[in-house]
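My questions all concern the structure below.
All protein chains but one are shown at their positions in the complex.
The chains carry the letters A, B and C, assigned in the order they are written, with residues numbered from 1 in each.
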Amino acid sequence: MQKFRNIAAFSTIPSYFTLDPNQISARNPHKAQNFLRGKWIDSHKYQTIIDPLNGEPFITVPDVQDKQELQKFIDSAKECPISGLHNPLKNPQRYQLYGEVCHKIAAELKKKEVHDFLVRLIQRVVPKHFAQASGEVVVTERFFQNFSGDQPRFLTRSFNVAGDRPGQQSSGYRWPFGSCAVVAPFNFPLEIPSLQIFGALITGNKVFFKGDSRVNVVMEQMLRLALHCGLPATDVDMLFGNGEATEFILKQGNFRNTQFTGSSKVAEHLTKVLNGKIRIEDAGFDWKILGPDVPDVDTQNYVAWQSDQDAYGSTGQKCSAQSILFVHENWVKAGFLDKIKQLASTRKLQDLSNGPIITWNNTQIKQHIDNILKIPQSKVLFGGQELKNHTIPSIYGAFEPTALYVPLDQIQKNKAVTTELFGPFQIVTTYSSDQINQVLDVINNLENHLTAGIVSNDVNFLRHVQSNTTNGVTYSGIRARTNWCSPKSLVWTMWRSKRSRYRHS
Amino acid sequence: MQKFRNIAAFSTIPSYFTLDPNQISARNPHKAQNFLRGKWIDSHKYQTIIDPLNGEPFITVPDVQDKQELQKFIDSAKECPISGLHNPLKNPQRYQLYGEVCHKIAAELKKKEVHDFLVRLIQRVVPKHFAQASGEVVVTERFFQNFSGDQPRFLTRSFNVAGDRPGQQSSGYRWPFGSCAVVAPFNFPLEIPSLQIFGALITGNKVFFKGDSRVNVVMEQMLRLALHCGLPATDVDMLFGNGEATEFILKQGNFRNTQFTGSSKVAEHLTKVLNGKIRIEDAGFDWKILGPDVPDVDTQNYVAWQSDQDAYGSTGQKCSAQSILFVHENWVKAGFLDKIKQLASTRKLQDLSNGPIITWNNTQIKQHIDNILKIPQSKVLFGGQELKNHTIPSIYGAFEPTALYVPLDQIQKNKAVTTELFGPFQIVTTYSSDQINQVLDVINNLENHLTAGIVSNDVNFLRHVQSNTTNGVTYSGIRARTNWCSPKSLVWTMWRSKRSRYRHS
Amino acid sequence: MQKFRNIAAFSTIPSYFTLDPNQISARNPHKAQNFLRGKWIDSHKYQTIIDPLNGEPFITVPDVQDKQELQKFIDSAKECPISGLHNPLKNPQRYQLYGEVCHKIAAELKKKEVHDFLVRLIQRVVPKHFAQASGEVVVTERFFQNFSGDQPRFLTRSFNVAGDRPGQQSSGYRWPFGSCAVVAPFNFPLEIPSLQIFGALITGNKVFFKGDSRVNVVMEQMLRLALHCGLPATDVDMLFGNGEATEFILKQGNFRNTQFTGSSKVAEHLTKVLNGKIRIEDAGFDWKILGPDVPDVDTQNYVAWQSDQDAYGSTGQKCSAQSILFVHENWVKAGFLDKIKQLASTRKLQDLSNGPIITWNNTQIKQHIDNILKIPQSKVLFGGQELKNHTIPSIYGAFEPTALYVPLDQIQKNKAVTTELFGPFQIVTTYSSDQINQVLDVINNLENHLTAGIVSNDVNFLRHVQSNTTNGVTYSGIRARTNWCSPKSLVWTMWRSKRSRYRHS
Partner (left out) sequence: MQKFRNIAAFSTIPSYFTLDPNQISARNPHKAQNFLRGKWIDSHKYQTIIDPLNGEPFITVPDVQDKQELQKFIDSAKECPISGLHNPLKNPQRYQLYGEVCHKIAAELKKKEVHDFLVRLIQRVVPKHFAQASGEVVVTERFFQNFSGDQPRFLTRSFNVAGDRPGQQSSGYRWPFGSCAVVAPFNFPLEIPSLQIFGALITGNKVFFKGDSRVNVVMEQMLRLALHCGLPATDVDMLFGNGEATEFILKQGNFRNTQFTGSSKVAEHLTKVLNGKIRIEDAGFDWKILGPDVPDVDTQNYVAWQSDQDAYGSTGQKCSAQSILFVHENWVKAGFLDKIKQLASTRKLQDLSNGPIITWNNTQIKQHIDNILKIPQSKVLFGGQELKNHTIPSIYGAFEPTALYVPLDQIQKNKAVTTELFGPFQIVTTYSSDQINQVLDVINNLENHLTAGIVSNDVNFLRHVQSNTTNGVTYSGIRARTNWCSPKSLVWTMWRSKRSRYRHS
């Protein structure tokens, strides 16, 4: 298989894994299972997952729809007390147990055969470049290093403040929610669920987990690894099912918190359904500004390379993907637009530097592009065409890395320009120094404010843009990128404050 | 006026106040104003507020319903940039300005004439005992002391973590939301709005504030005090209006956060309307347990006194009011039930140790009591009758401090028992040592988990109950009370995390 | 009195003060007292302090040398238990008491008549410009705002970490030392002692305080103010005495910590005498670098003004005074040296922009200058002469603001160049971009590393210098100054970590 050339055929696969990522195919499909009350269990109904690169069926996963089958997950969730499986005053030894489990998982993920297995498995279900898939494994491994040893209990350290009179003291604890749900998306099938599930477990919650069925075989295998490393088997339940089944469980399960990562539309719906007991990671229309100060040619090339990565890496299917680029005219003069065009032209299916688009098909993409090109003075900078000679099934998109130019003042007038297309697609515009506040106006009228980049080393320019915008992560400096990594949203959401006061005398 | 005998007629009233709390009456009503864009403004429509002790009109407040009038508040809110009026990188001098303003407000509130004015004004609109009203002023004053000087900028201190390579660094900032709304309830007309509004202002937000029209004259006067102490006049807008008008503004105003304190029902509705962009302080069915260890008689008397305060102070209209009391049989034997009955019998309208019930009228209260008394073995311990010989208007409740006994196993079977009655009312039950887990079962099946008290000095008993329950504030120890003071929920909600990364080389 | 023209004669002096700063003179001297066990007491022996501007006696202070008299201070110190006057578990109500006292002191210091009194009194004993003396009062006032209300107990908040098994928990407390000593210098007679004494008191220590007798009348008056605001009278003892007497008390008093601010030589001696139970604020040979990027003329003028302030403000008698200035040749070309020469020439005794030098006399200063001028290529840039037509007594120095140029390579060879002269004196040198590491070499070979300034907005230049140097405070940016304000060293030194572990079951 040419396109995965970075990893040779596996000489060894650890015995806790139950498939070979190179071998699953229509003739040799993998059959996944649900996990409930510490046991791998079969379902009454299954669904077939097709290979996103050639449309052939290669995985079979449960598709639970039966209410009685779903009820078992609800019952399991409800058994967890609202004070959690552990908290600073209950079963504190479990903090240490999790510290040991995390250390062992990290040590396991460091092994070449484990790393390669997971990289290849990710690539089979979300075809992306080796560097991107490997990065996902490495970030996950680093997370487990971070919560080794005593770190789980340090994470939940509490505080005391002296009281008003002798014998009185006020304490603040970090308490679990009890039973929690994690609902995760397709694009990072290992990293997002691993961090969210273990963030919740470490702090004493029981977790119900539902991933995207198309990719969730990755977490099915990861869970086997975690159990091998000592994860208490009844702390997590995992379901393969559709949105309707999930919503049924979320509503009935009375979870005290749900961590949802996915589209803004679903997030908004679930917020209402769950009365706000939800924490959300949703979309971003992420911007980058190239400032007035153009550096030396080497650094220019780096900035162009980073821009290509930010827009088109993982086929643009990262919540941190660069969606709009504001290029100062000094950079235009220095030939920046030619550089990114040239870099985009080298992306190809063969090495997965470009790949299938999971949530937008070609018809939708073409429609979006056509709408934008109706705007006066807008034009295609590069790309804009469907891929040819490929076997990607038509339910998925297959498109060239694309950049459309729209003038700044037209962006202000047309909301459609700033709608996110979750694929290898970006808007590019230019501005002059006296237009910077117009740029800020566009930025501050976006719906979401996830991540952003300000490419400049001019301290006053940086401060002007930073202090007048509001993104979750803003990356600044001459080598800035668009980037998302919020330990808080990914990990630390799963506790609540609990205050204790004492008055002993 | 006999009942306010604790404060003599005012010799001096600071000139920034615009009324005399002793003098407002049907013949001399106070007319309140809205505050918008730094100016006190009149409305097209007004509403009359009646004296809760005698039903006579004594205050006139705006009752804005006109869409154009409301639109002006929306326009003002939208003018605030999403990066706030200040943030750690923008206008940092405003942190110091707020430090000075807070210091000056605290110094002002410390003056006897200011303290007494506010106590009396609170008593006129929410009749409560001098000690309770004074406590509200003192807590507010303390808050302003706490945010004096450099404390606003210390509150928003940010952090840096070293990056992956030279020139790289990651920073976490505490950023304002921009434009925020505060919607406050009737029961603490000074404390709750003051802490929430200034918590939001200090961190860089612009605030739209809506209080309960029946009591909001208190914040109208407090705002005048704050302006006198240097509050920037255009940082806060304040509206007198009904729920419909408020919802119109909240929906159209596009606030990035709303702090709501009030009923669970409204909270749930607003959560849906505002897509979860809301932080909520709602109801509590607060419990207290008297443990197996009965102390010396003096301490027993203290515990009885505290229990009476927790259940009936402020006529039971505190979110922290004791709603259910679990009495260990050892305490029953020691005569505890007689003690609280005796204490309740001394409460009276004359000194406002009992007063009008704002949100439940007598018909509703009687209905609730009758429902509970249908439960087998339940009975009235004391109270249970309407007040006599009073002038409280019939839209408000007027009732004796009441305790109903319901057996533990019946509470488990009847959800109605654990419905909150926001007035001078509590459920009392008894248990033996081998029933403690039954008690925990009742507690953990309550809807809300606001505050709780565990009266014991037995470390193992305390730990058993603490570690198996989950309340916002749990008060433990032989002199424990039910108590609510969450600086986080009242004050520190109004920022969001913002991460910056730098890569300069 | 021409030179204090900024403050008119006092119309009002608060009654807790016991002198009029304008009136003390040879004919009307002030007689100061010691403070012990809550009482102002006389001594057996007194000393006369002369007016630093004209040599006339104007204050009489105790000069305790008698062992029996000293023993009383030792006895008082020893009475404080090693667990302090309060700690998080003992007398916690005292945290609140101190919060109230701090608030009241701040409110008092905000009053114009109090501010002006202290400014004038500081100017009488340490003649410095109004702006400098006023700054000292304002910083002190701000400190007390910062520790108002609940801040003392927030400052000493403790933490808990979950234990290894049920019933176990580990807590970290901030505990007082018990009895502490504060020994303060002459140059900031209000700010340094106030912050250090109250930093120690807030955290539960009892304080023995000894200031510089020449200036300590300022703290004598400040202590009266603090007592007026509710300071518990027996928490502080204050002695007027010489170094020998102080050392006797420090040795015998068995203080568990001593905060010493003063010369490196005395600090080193006390470290040995007190077996290391000491925290030290000593000298600094503070540097500033003007980087390669020269800004617009307005900013250049600001940088020159700031440089003049840093070198010669308070007659150079600040531990943060600029001792050596590295000027990039680009700044030389822009005329920077002429600018600072011109600014220095406007300093004069009349407005105290120049004044008496307390610890170096003219003979010592001339000797130091002569030694440096022997170095090849070194020269006087400006100043270098004694003042004329003045009445400063000869035990003090009286000298023009002076700058000597020494070539960079000569500084590397001559240690004498980098000896601190505590007066209006600086070394100036120049460098080119390829000499920056030579500059760093000079800097890193200095004995002390107190404060520093890097005047540049070039992010890479800033990072290179910052990351390769190590000062207590480094000020960076185009408007950087030399500056010292370490809340930690001034305030937060007076606690120790105490860890508690619990295992209840």
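What we mean here is this: a residue touches a chain if its C-beta (ideal position, glycine included) is under 8 Å from a C-beta of that chain, and two chains touch if they have at least 3 such contacts.
Please read these numbers as outputs of a predicted model, since none were measured by experiment.
*Asks:* Out of A:N146, A:N330 or A:Q435, which is the one that touches the chain we can't see?
*Replies:* Considering all chains, including the one not shown, the answer is A:N146.
*Asks:* For a quick check of understanding: of B:G163, B:P393 or B:P407, which residue touches the chain that isn't displayed?
*Replies:* Per the contact definition at the top, the residue touching the missing chain is B:G163.
*Asks:* From the listed residues B:G55, B:P92 or B:P292, report the one that touches the chain absent from this view.
*Replies:* Of these options, the touching residue for the absent chain is B:P92.
*Asks:* Given the full complex, what residues of chain C touch the hidden partner chain?
*Replies:* On the chain C side, contact with the omitted chain comes from 81-84, 87, 89-90, 167-168, 175, 178, 268, 271-272, 275-276, 278, 280, 444, 449, 457, 463, 466-481, 483, 486, 488, 496-505.
*Asks:* Contact with the hidden chain only, please: which chain A residues?
*Replies:* Per the touch rule, chain A residues meeting the hidden chain are 99, 103, 106-107, 110, 142-146, 148-151, 154, 166-167, 459-460, 463, 504-505.
*Asks:* Since one chain has been left out of the picture, which residues of chain B touch it in the full complex?
*Replies:* Touching the chain left out of view, chain B contributes residues 88-93, 95-96, 150, 153-154, 156-166, 168-169, 171, 457, 459-460, 477.
Following the convention adopted for this analysis, only the chains that are shown with their structure count from here on.
*Asks:* Would the interface of chain A with chain C count as same or different, where same needs over half of all numbers used to appear in both copies?
*Replies:* Both copies touch with mostly the same residues.
*Asks:* Please report how many Å separate the Cα centroid of chain B from that of chain C, as a whole number.
*Replies:* Using C-alpha averages as centres, the distance is 45 Å.
*Asks:* Could you put a whole-Å number on the gap between the CA centroids of chain A and chain B?
*Replies:* The answer is 39 Å.
*Asks:* Can you work out the whole-Å distance between the CA centroids of chain A and chain C?
*Replies:* 52
*Asks:* Could you list which residues of chain C touch at least two other chains?
*Replies:* As it turns out, chain C has residues touching two or more other chains at 150, 154, 166, 459-460.
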